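All protein chains but one are shown at their positions in the complex.
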């Protein structure tokens, strides 16, 4: 058991997966000698060699397309897209090919690939480096979409993603890369994909979040506790396929709900969750479902960015508004 | 006033826009001499010449990127993407450039472009020709997303889209191209973007749809009427920015709601609408919000496709389930 | 002060001229009549298949279909140069190559008739299904080739796409990666002079499509794509070079689309029928048949026997297709993931409940 940060946990999981399965390859821009711009792939080239860790030319679309070919041939490529701001060109490969190869060939060819990419904002990065496009991927049938919120989850979920026989988009909250620290046992134990994690129990309001917003939700829960409000915090972790049951069960208990995500409100994955609750748990609801999200604007450059991203206080405020309903 | 079908209405609007404003250009694959694979641009080359109607090489990304450059220079490019199944490569240009040019330059450069593309299924087309990716575009700040459901709306909304000073994604339901017929007055009168249209009033249940699903919703309403159920039918028409008011007002009246779309359920724009209702009209709801949508699978090839797409009967069934709540 | 720092050339090869006369010594494989007759059978089978598919489409029993009439030699010649353990990554007009690789006519009919089982090849199990999206399959071929290279297997990936596809970034990116890693992959451009209504000259200002390889640092060359002997020779040489570690090749095969783009297209909107006429003299079956006849390897009787044989085979496959019941409704869900997630099981049950009520009128 070692205390590591989230990016180190990613690195441990990659090394573990490569160690246990020769078919696992790591590829992407600067993943080799540089070890990735965030060091997620640090040391892998030295340890596993240039046939397992491939520095690619600068072409995101082909990185994904190459992975489809490798996947169909039985490899398990783990491709890094350097920032989620540059991930849009791979949507075509994922939607048109990776996510349907199994279906279109009735299982003859499959595509066990993972695309990793640092996502989200809050690190005062330059333009295009703070995107949260998870909802787009969660809309593509045949994909899985996973976002860890702690080193432990990053380790367990990434291992699960790599071992999964289908394509997975694995988004890593940049903001937590160094900020989130925790104990990780490097024992190769994977988490289960497709489960939400109840990180904190409470009977008054359910706070639903993923990625870096989980940390904010937990902070909001702490603040609310001081006011005598019991907040249950759910880390969605796998957006697709979504574990509706855990969410509905919690709403059954609390009757109030705040969903938080960094991505712009409109069309964000919060809508999907709200939709499921409004279908499956409507009569449990005591208060309107609040979504606390990024605004429907371009993410501002660093001087104003801290105004853009949801935080514990906005989440707590929403919970307080919900508490006003009895 | 002439009776035309939807694709003819598109053609009328394009010709009108080109007539009234020299800056309007039409570009895309096969839009020239061929008049577009659905004939949406038929006759435009002959009428306006090769400097206004440009057949492009086969490169969707650059068609969008070229339009950004043209838009910044004051043209109003109307780009056709031949099928929505091939639109994914332009997401990068729209999200990273077109939709933020105004914002990033504080209004110095703008991007008054329109991307038209036939969308949706139901015409027994080959693979990749039945996609409904509207939710992805509706998640991109700075874009507008518009889908007409009749010749008249196609004419009025397309004119509005072309005159709009910002980028618009205009998706045309392939299934209605020839099937939907109606009177259109070619007088250059545009509809207003950003408004939902209440196509039919009713007090018991609200059916919300866009594109080809509007036709199904109207049929469902007719069936329901025979059973004494008054269904209000809302054609969303502009998904982004969404006219929440009209929707909320209707729910206030009916208390029941079915949202229908062809796109896969999860992450579809129905979630966004459900989310807004669950926030702004929760206490009006008498019944769970039902979403009738495509399944979370790849769209089946033609032999099974009719099982995939929502239709009037599934919508009416959902409305009947909602009516069971009093 | 200016110096020339790099020089490049593009070659064009052919074996038979328009009239079916050898323009020089033929490649070794052509010495064996069986080889040439196998090629001719492949071409004929493809053409008969195309004709049947169009007929089925015209009578509402097949979906929109992209015929390969006039281009058969590119596809058949390419596939004939491959080993069975190589992998074919075709676009949507490569029935000829697919058939030669062992995809059955029944599978092809199923696919174009709208049934996913048409891509569950019993024969070439690692071949990719066709790519309807233009160009985005090119990186898959690079990925397959990278897999071969990483496993040190002497296998080659072969990808075909059209002249239109060469304008798309996916092809550029795939070729570049293939070049950097010297991957065992051969890219064949089936340049049929049209991308739907766009003539080749408006697709790119490049004088040849072969020269696009120069941008990626490997060999690009042209071949007469209506000369199946030349296609087999040139593609074969490239495949063997790739197999030996010599890296990728881009081959532009010059051919002509004699038919409409697909059954949904009406080419008379954008090209004069008269402009097509001369190309009927260039077409690949005629050319090889002329050579075979001239050299006494093929008779009218042979031809009639072959036509009968092919027609019978394809008719039987069409029958079998028409008799194949559609998949059950749950087949929509079964292959989305290796295992069905709860939400999808819920959706499937919903569909089954509905379709039990109203049994679908399946085609």
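The chains carry the letters A, B and C, assigned in the order they are written, with residues numbered from 1 in each.
Here is the rule we use: a contact is a pair of C-beta atoms (placed from the backbone, for glycine too) under 8 Å apart; a residue touches a chain by one contact, two chains touch by 3 or more.
If you're wondering where the values come from, they're calculated on a predicted model, not measured in any experiment.
**Student:** Who does the absent chain touch among those shown?
**Tutor:** A, B, C
**Student:** Taking the entire complex into account, which one of A:193, A:265 or A:287 touches the absent chain?
**Tutor:** A:265
**Student:** Of the residues A:23, A:128 or A:163, which one touches the chain left out of the display?
**Tutor:** Per the contact definition at the top, the residue touching the missing chain is A:128.
**Student:** For review purposes, identify every residue of chain A that touches the missing chain, sorted by number.
**Tutor:** Contacting residues on chain A, toward the hidden partner: 29-30, 32-35, 37, 55, 57-62, 85-86, 89, 124-129, 265-266, 295-298, 300-308, 313-314, 317.
**Student:** Which parts of chain B are in contact with the chain that was left out?
**Tutor:** 25, 51, 56-57, 59, 61-62, 64-75, 77, 92-93, 96-97, 102-110, 141-142, 144, 164-166, 194, 241-245
**Student:** In the complete complex, which positions of chain C touch the hidden chain?
**Tutor:** These residues of chain C touch the chain that is not shown: 1-15, 23-24, 167-173, 176, 179-180, 182, 202-208, 210-212, 214-218, 222, 247.
The criterion applied here is as follows: only the chains that are shown with their structure count from here on.
**Student:** Looking at C-alpha means, what's the farthest chain from chain A?
**Tutor:** Chain centre farthest from chain A's centre: C.
**Student:** For chain B versus chain C, what separation do you get between their C-alpha means, in angstrom?
**Tutor:** Taking the average C-alpha coordinate of chain B and of chain C, the gap between them is 35 Å.
**Student:** Measuring from the mean C-alpha position of chain A to the mean C-alpha position of chain C, what distance in angstrom results?
**Tutor:** 40
**Student:** With centres defined as the mean C-alpha position, give me the chain A-chain B separation in Å.
**Tutor:** Using C-alpha averages as centres, the distance is 30 Å.
**Student:** Considering chain C alone, which of its residues make contact with at least two other chains?
**Tutor:** Answer for chain C, listing residues that touch two or more other chains: 116, 133, 169, 336, 343-344.
**Student:** Counting only residues that touch at least two other chains, what does the list for chain A look like?
**Tutor:** Correct list: 61, 92, 96, 103-104, 141-142, 241-242.
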